[in-house]
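One protein chain is absent from this view; the other protein chains keep their places.
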Amino acid sequence: MSRRAPVAFWTGFGVVLALLIVAPLVLPEFWRRFVTEILIWGLLAMSSDILIGYTGMISFGHSAFFGLGMYGAAAALLSVRPPNLWLALLYGLVAAAVVAVFVAYFSTRLRDIYFSITTLVFSQIFYVIIFTWTAVTGGENGLTFSRPALGIPGLFSVAFDSNTLHWFVLAVVTVSYLVLRRITQSPFGMVLQSIRENEPRTRAVGYAVERYKIVAVMLSGVFAGLAGVLYALQNRFAAPDFVFFVVSGEVVIFNVMGGIGTLVGPIVGAAFFLLLREGFSRFFTEFYLIPVGIIFTAMVIFMPQGLLGFLRRRLNQ
Amino acid sequence: MSGGASPATPLVTVEGIHTYYGKSHILHGVSLEVGPGEVVGLLGRNGVGKSTTLKTVMGLVRPSQGEVRYEGGTITGLAPHRLARLGIGYVPEDRRIFRLLTVMENLRTGLDRTGVDDQRKQALLDKVYQYFPVLADRRNQAGGTLSGGEQQMLAIARAMMLEPKIILLDEPTEGLMPRMVTQIRQIIEALHREGVAILLVEQNVPLTLEACQRIYLMEKGMVRHQATAAALRADAAVIHQYMGV
Partner (left out) sequence: MPILLDQIVIQTINGIVTGMILALVASGLTLIFGIMDVVNFAHGELFMLGAYVGVTTIVATGSFWLALLVATVVIGLLGAIIQVTTLRPLLGRDPLTTILATFGLSLVLQNYALWQFGPVARKIPEPFTGHFSLFYLDYPWYRLVIAGLSAAIIGALWLFLKFGTYGIWIRATTQDRVMASAMGIPVPWVHTAVFAIGAGMAAASGVLFGPLVGVNHAMGLDWVLKAFIVVVVGGMGNLGGSIAAAIFVSLLEAYASLWVSPAQAVIVSFVVLILTLLFRPTGLFVPTPK
């Protein structure tokens, strides 16, 4: 939904990208990982924006897609020797896609609140399954595994270090952003937005709204799963906590804080939230959610367009 | 605007109201007046903004421009429940009685006010049952089980429970049989005798001519013409012009 002139946009894009490429070289280890985490959560939030911002469906179920992507990657990395990066990606994306189809089938026929509650319930169903099926998923303790090498079998193989992992994540997130941006600006994306604006009218005009919604959920789910795979690669473990619906809630917070319907907004929101968490943790230790929660609630009331919307209005004045 | 004596100290004044529904500009500067105890009619075709005018007076819709005054004080933008307490009664198009509440409970929504003792409440109820015996019979029945005409009676009775100084009546005879239309006319007369002012929105021209003292004619979101009922009875052509009847 960016209305900035293409030149300004690509310039800004280039600048940010350059900064992110250089980041790991100049930042201390902790902040290096921090930036990588922002990118991963940002990707997750971006995927959720497809539903929240563009189609108008608030999903509380993204933790399921994220978690399944994570566990899918874990499965690949634990079952196939030597651990293969691309297999991990494949398993993770497929797992997330399967879950997405499942969730999409049931929940897209419902509107608004019922959709949100159903997605929430689904993420809880998967949480319970993962939590209790200890034999396969490691239950409460999750799974740990080692990071695969970056490589193409037969051509080269390089172990990931902190920097190369960051660049890999950056590459994946950047490509994802560009792909999603292209999609949202395509005719398909326009239909999604028209569903958000006025669903009955879109239906009356002749669009098979349910089908568009299902595709939107699947698209959203696959990219969320991708974020899960990246997270697994970064942290080398998978845990049921990430499937719990509170994670979905945090994703929604990223979206709202950054500005829904902008793709970039959610990444900004994720960064903002994580920075707030970092900052408040210094003072409030693990109770950072008290001030952050207050800020979030206040933003819902007073700044519903999110940070991006707020900045945009300021710049336009 | 041709003549028609307007009262010196009006009860309700609507001045230069502009109202929007979303992006649609419905009212383009409506102005009118109702004097104490006066029965004033508002005629016009479908969609000219008659109902919207009443809703603006009742605070159900906020005007973007203009002012509404009641008993000299500005009431624009006040919440409807304040206006009801001040003495403005509202009987909407499509009646909107509380379908799941009994007739008695419907009446009580207006009757249960602070500062009204039980004696006065009983007197109000008795009066209303006198005007509308059918409601007395059905007092414990759910509102939704009443016929269209009975619901209209209930809607008017309910507004009367507020002991209002003015009642805003929106198309009370729509969809009613001729016998009921006569009953409505008699109610309006009875209310007028009690000194209650009425702002009557209608499409039924003969009824309006009989019941009202002054009539405003609306077209496309504005008041175009104002005259006494007597003058309009004499000159039907003016009405045809605005009603297309």
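To keep things simple, chains are lettered A and B as they appear, and every chain counts its residues starting from 1.
One rule holds for everything that comes next: a contact is a pair of C-beta atoms (placed from the backbone, for glycine too) under 8 Å apart; a residue touches a chain by one contact, two chains touch by 3 or more.
Bear in mind the structure is a predicted one, so any value in this text is a computation, not a measurement.
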Option from B:Asp112, B:Asp137 or B:Glu194 whose C-beta touches the chain left out: B:Asp112
Selected from B:Arg45, B:Arg96 or B:His192 as touching the chain missing from the view: B:Arg96
Contact with the hidden chain (one of A:Leu276, A:Leu289 or A:Leu311): A:Leu289
Selected from A:Trp41, A:Phe131 or A:Phe254 as touching the chain missing from the view: A:Phe131
Touching residues on subunit A - with respect to the absent chain: 58, 106, 109-110, 112-114, 116-118, 120-122, 124-125, 128-129, 131-132, 245-246, 249, 252-253, 256, 284, 286-287, 289-290, 292-294, 296-297, 300-301, 304
Interface with the undisplayed chain - residues on subunit B: 58, 60, 79-81, 84-85, 90, 92, 96, 98-101, 105, 108-110, 112-113, 158, 162
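Definition applied: only the chains that are shown with their structure count from here on.
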Averaged-CA centre spacing for the pair subunit B and subunit A, given as whole angstrom: 56
